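Omission of a single protein chain aside, the complex is shown with its protein chains in their original locations.
By letter and in written order, the chains are A and B; residue numbering begins at 1 in each of them.
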Amino acid sequence: MSDPKDFLTTQTGTLLEKESEDRFWLNMGPQHPSTHGVFRILLETEGEIVKNVVPIIGYLHRGVEKISENREWMGALPLTDRMDYLGAMSNNMALTLPVEELMELEVPRRAQWLRVLALETNRLASHLLFYGTLGLDLGALTPFFFAFRQREIAQYLLELLSGQRITFNYIRYGGVRLDITTPIEREFRKFITGFRPAYEEMWNLVEGNEIFRTRIIGVGESTPELLIKHGVTGPILRASGVKRDLRKDRPFAAYDEFDFDVITHDKGDTYSRWYCRYKEMGESLKIIEQCLDGMPDGPHIKKMPFFFKPPPGEIYSVTDTPRGDLGVYIVSDGSRFPYRVRYRAPSFCNLSVLSELLYGTGIGDVIAILGSFDPVFGEVDR
Amino acid sequence: MQLESISNISTVITVLMFCVLIFFAFVVVRSGATGIVSGLRLVFEKFLRNFEQNDTLEYPGEDREMGHRWKGRFVQMIDEKGRMRCDACQLCAQACPDNLIEVLPEGKGRDKRPRVYTLNYAACHNCGFCVDICPSDAIRMSRDFETATYQRTDAFSHDDNESLVFNLEDLVAFESSVYPELFDSSSPGELADSLGYFKNKKIFEEDSYLDYEPMDEDALHVVEEDVEEIDDKDYEIPELDD
Partner (left out) sequence: MKLLEWRVRKVPVGKISLILGILAFVLFSAWKIWALTGYWSLEPAFDSLRNLFLILRDKFGGPGEPPMGLYNTLIIVLKLLGILVVLLLIGAYSTLMERKILAFMQDRLGPTRVGPRGILQPIADGLKLLQKECIVPLGADGNFHYLAPVICFIPALMGAVLIPFGKGLMPVDLNVGILYFFALGAFGELGIFLAAWGSNNKYSAIAGFRAVAQLVSYEIPMAFCIMSIVLLSGSLKIGEIINAQIEGATAYGGLGFPIWFIVPQFLGFLIFFLSAVAETNRTPFDLAEAESELVSGFHTEYTGLRWAFFFLAEYVNIFIGASIITAMYLGGYAGPELPFLGETLSSVVWFCLKVFSIFFIIVWLRGTLPRLRVDQLMMLCWKRLIPIAMANFLLTGIFVFANTVRLTPQLWPVHLENSAYTSIAAIVFILIIMFGLAWFFAKDLLKPMKERDV
């Protein structure tokens, strides 16, 4: 195996001496309590300051794209669940969009609204996890439990809807698997009324706390140009001021019928990323409420057989996940197996800007920045 | 001044000192500790609340009842008289993305029953496609998720006692214990029908949704003339000084 240090390029364009006695390599290995998954990052630090970063991924590679080629179109759906396992609904959605476009399916309106409901509840659960783990990375134990109490309820709702808590397999080609019933709707409404005070509590716990603020304000600042150059999307891009949200720019699944804001913040530091995701939780709650209030009647799926052959062609479609833009490029050759499915994972592109941001920060800040990026290595490695 | 007034002066000095130190405390607090105090107060309220009501479900003691749609252990349902609904149409075997189900039928017509029905439970990831497609509502995902056993041999199939390839004996369960009230159906195959997953009970080759011309096979091959040859001599690998 070749040594990763041989692949060193100077991260910021300045020449560093090859080796120096003041610097040493610290390996935050694939097993680490705070790297949000199996991620290996080599830091060359001078004391506490990071001078060089070599991120190494691939520890969770399972060959999702290759396996999809051997399963039917229908069978590729459960695989997408396991990519970004925290936002599995969005992944299901991401695969159904290009296939429906290719087959020119008209998805019924109720199905689209149900999809929005599921997607937004999933987004809420994912951002709650982000909130909890950011607190944990910084050393605070309680925000984790506050967040997970609410996330537990959100997962219970998704379990009532779809049958699973994490890998849902709920959004199918043409609609969703099962309809929402009145008891489930009642549970959703209870959740909405119970979540609001907890939402306020989560704000109060972090916002006024001086220690939190000093740990995350000013840490890992990023400019819009840098982020766009690296292809970063999602809350990280919105945190530096760019108002890009695919739910508004390229609406899919009935998002154009809902009223919500796109949250941006001016500085691109860890606080801004936290702020964007926190406020997005509030927006998701608004969307869920609107969804329940205005659910149209109709079928929950456009009936379609299990084994189908889409027409040959290639399509690229993008959806908005809690992590950014998930793009799916499919090539179909007219058989009942996909010829090629390629996923453009948002976390993969987000991580490419990591080395730029980590230069010059301390080791504690490395953890905070990585936590604020909220990567999921299932989709980085696929 | 006499000795008695000393104690008065001491008191005055103490009070002044106290006031000035309060001023210092104000300065310290004003510098940003108020947010910390409100965070502390929030956590203290949570602490007190937990004496009255705690949300913890002490799991092995108290059971967690899963929702009706929970996809747990795969079961083949029989009613109290021992009648199975499965008529070995082999759609679940076709639907399973990993081809884990094997169904071999026997009999004809209304008496068609599976002679062999095995499921390789080791690789099953509970996607539920088999349940979605079954036209006779013969299989379900039960609400049982506690599939761990104390002995290895208890988990294995009765067939060969060393693998997780379950046969019918392992998979059957009484319908009254499994049938969730959710689907609100008295007619079998409601779920598959609502999803439209089968038009009629024919295996795939005879039934296709849309007819297309198969794609031109050449279109997807890379034409070799279009690829540029990279000559290694043109690209110099720079020497790194050690």
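Rule of thumb we're sticking to: a contact is a pair of C-beta atoms (placed from the backbone, for glycine too) under 8 Å apart; a residue touches a chain by one contact, two chains touch by 3 or more.
This one's a predicted model, so the numbers in the text were calculated from it and none came from an experiment.
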From the list A:L138, A:L237 or A:L285, pick the residue that touches the absent chain. A:L138
Selected residue (touches chain absent from view) among B:E58, B:E80, B:D111 or B:D154: B:E58
Interface residues of chain A toward the undisplayed chain are 24, 26-27, 32-34, 48, 135-142, 144-146, 149, 152-153, 156, 160, 183, 187, 190-191, 194-195, 197-198, 201, 205, 209-215, 217-218, 362-365, 367
For chain B, which positions touch the chain that isn't shown here? 1-3, 5-7, 9-14, 16-18, 20-25, 27-28, 30-32, 36, 39-40, 42-56, 58, 65, 67-68
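We take it that only the chains that are shown with their structure count from here on.
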If you look only at chain B, which of its residues touch chain A in the complex? 32-36, 38-39, 42-43, 46, 55, 66-71, 91, 94-95, 97-98, 125-129, 132-133, 141, 182, 191, 194-199, 204, 207-210, 212-215, 220, 240-241
In their shared complex, chain B is touched by residues of chain A numbered 6, 18, 71-72, 74-78, 103, 142, 149, 156, 159-164, 167, 169, 172, 174, 177-178, 181, 201, 204-211, 213, 300-309, 311-312, 331, 333-336, 339
